[in-house]
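With one protein chain withheld, the remaining protein chains of the complex are depicted in position.
Presenting subunit A:
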Amino acid sequence: MDPEQINEFVVGYLKKKGFSSAAKDLEDFHHHNNGSSLSSIDYHNDPELTKLIRSFSQQEDDPTRYRECYSKLRSWAYNSLDLYKHELLRVMYPVFIHCYMDLVGKGHTQEARGFFNSFRKDHEMVHLRDLQKLEGVLAPSHLEEMEFARSLRKSKVNIKICQYSYDLLLQYLHRTESTLMLGIINEHINFQVYSGQPTSSSDDIEAVTIVGSFQDTANHINQKEIQWGLLEDSLEDRLEKTGGLLSDSEKGQGESKDGDADDSKKRPTDIGKQGSSIKKLKKDKAGNATAKVARLETSTVPPTPRVKPELALPVMSTDVEQTILEDLRNRVQLSSVAMPSVSFYTFVNTHNGLNCASISHDGSLVAGGFSDSSIKVWDMAKIGQTGSGALQGENDTNDPTIGPNGRRNYTLLLGHSGPVYSATFSPPGDFVLSSSADTTIRLWSTQLNANLVCYKGHNYPVWDVQFSPFGHYFASCSHDRTARIWSMDRIQPLRIMAGHLSDVDCVQWHPNCNYIATGSSDKTVRLWDVQTGECVRIFIGHRSMVLSLAMSPDGRYMASGDEDGTIMMWDLSTARCITPLMGHNSCVWSLAYSGEGSLLASGSADCTVKLWDVTSSTKSTKAEEKNVNSNRLRSLRTFPTKSTPVHALRFSRRNLLFAAGAISKPAS
């Protein structure tokens, strides 16, 4: 092939690509030089190169080439060596979606649809939801309009791949001259090649999640420092001091108090039985002398750091403080061998209208938000004595609903003009906040049974609202993709947290009140600094919308549950997923940590409450990673309900677990 021909090809290619000026320049250049000594390579006798160049000038736009090339790449990947196969298959998904979007972008709607349908099966298992979204993209304008597609187009996907797999892939692409695939891969995939053996698990979460543009920013953001420690001078700390005093004096008095005596009798035996693993989890709840001993033994574990509050926190009245201290003193110690009691509130006759349920901190008040805009609050202490009772026995399970005849036995709060999506009690239980589709948040007093304030600020339905652990402040999140911080005395939000790429579905406060976490439909969880309003952590790993969040009482960990039933435990400081907890097979509506953080309870639409062992899950992840079945060990108990999806969970301060849900079919 002589240089003239090559020039022709090159010029033709440039013109086709629209670089007419470049082509012109090139032509001019050739006229000047007249093909004197352009080539340092000997392409005259290199048929490979000729073919390659020729392929460039081929019909680039031919839509069938996408299908051809992709199916070739696919069959090659499926036939590759087992050891490297999963890494190569990982590449297929981004290639697939970008092929599809290329086709759509060029206007070949029909071919795009055909292409999509013939290969979607491959990716459905992992990426079903993304595919469902993309399926609707049928015109170039949709690509522009749809956030998800746009972010995919703009960003590169990071794929970790071992050196050999990478070489294999490149070899294949060069050998077969599939420039189309090469182009897509170069354009949209960012390989992170590492030497050594390929990773064993084909289910590596990081590898399969495509998160749009913020992977890099996430890495950047997650470098920021956060102070996840508990507050200085918290009640627990005070309890430690006073508790220590109490038990000291008890020793002098010879065990006069019944409740404490029980506890202190039980604990030594516990410790004797369970050994050091239990001792560790007791490090920060030290209710009496024995626990202190345990703490000394486990001094290798760094104690929870203390931080200063960045918000001006409300002053707690001494009565409230006393009751809380009393509760903390009487807390039942939970662990993998000491399970909590679960009291279940079943809503009956809801006619499918219950949108949310909430339980006050002591379990005595239960609120339900309904789709007919109403909120109903039940005072369980009035209806029966079941509400207050960690101390009560089995015999009290008789039906407590027989209220005064002819009168309803709940408080009806009317004021919203749209379905109520969330309700939350202030820690002492004197206020209720509710959020609704009418874009407002309302504050109600449970003593006056009246609406006090209506907070307007969001532009779209407010999905969730949560009181801060100390009351006064609250956080809300909405379809308008923001989360906001409010205080009860102002009708304007104090902070607006913007950054999520889709609806913010749930919000949760950090125990030290300096941070809030938000879960979103963009499948990420973010942590925000309340003081600055900045995003300080992004947690990537969920495969569907995040529905529930919970923070561990020591502030170190966070759990998030999603639509598919996966629960993830995150380490706040590193923003890494410690362990995914698999077990539910439907939406996880609610999560709750036990008072001292040793157990995690989860409630789901599959009509079960599950208990998970947090201590083993957080401690031994490194060791257990090899063990595939270890997930099963961490799930301690499953309590099936009688066809009642679990909407809300709450550990009382004494570690009694309350759960609530609406029975899903009318009782026969």
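Everything below uses one rule, namely that a residue touches a chain if its C-beta (ideal position, glycine included) is under 8 Å from a C-beta of that chain, and two chains touch if they have at least 3 such contacts; residues count from 1.
Keep in mind that, in the parts below, contacts and distances are computed from a predicted model.
Chemist: As a check of understanding, state which of "Cytochrome c oxidase subunit", "dolichyl-diphosphooligosaccharide--protein glycotransferase", "Transcription initiation factor TFIID subunit 6" or "ATPK synthase" is the UniProt name of the chain not shown.
Modeler: "Transcription initiation factor TFIID subunit 6"
Chemist: If the hidden chain were put back, which of A:Leu433, A:Met545, A:Leu572 or A:Leu600 would touch it?
Modeler: From the options A:Leu433, A:Met545, A:Leu572 or A:Leu600, the contact with the absent chain belongs to A:Met545.
Chemist: Which of these touches the unseen chain: A:Leu26, A:Ala338 or A:Met582?
Modeler: Answer from the full complex: A:Ala338 touches the omitted chain.
Chemist: Pick out which of A:Asn7, A:Thr176, A:Asn330 or A:Thr346 touches the chain that's been left out of the picture.
Modeler: Final answer for the missing-chain contact: A:Thr346.
Chemist: Taking the entire complex into account, which one of A:Asp505, A:Asp529, A:Asp554 or A:Glu596 touches the absent chain?
Modeler: Per the contact definition at the top, the residue touching the missing chain is A:Asp505.
Chemist: Check the options A:Leu138, A:Leu414 or A:Ile491 and report the residue that touches the missing chain.
Modeler: Once the missing chain is taken into account, the touching residue is A:Leu138.
Chemist: Applying the definition given at the start, please give the residues of subunit A touching the unseen chain.
Modeler: Looking at subunit A, the ones touching the missing chain are residues 109-110, 113, 132-133, 135-139, 142, 338-352, 354-356, 366, 368, 370-371, 376, 378, 380, 383-384, 386-387, 394-395, 397, 399-401, 408-410, 419, 421, 437, 460-461, 463, 479, 503, 505, 521, 545, 547, 563, 586-587, 589, 605, 607, 609, 611, 636-637, 639-643, 645, 647, 657, 659-660.
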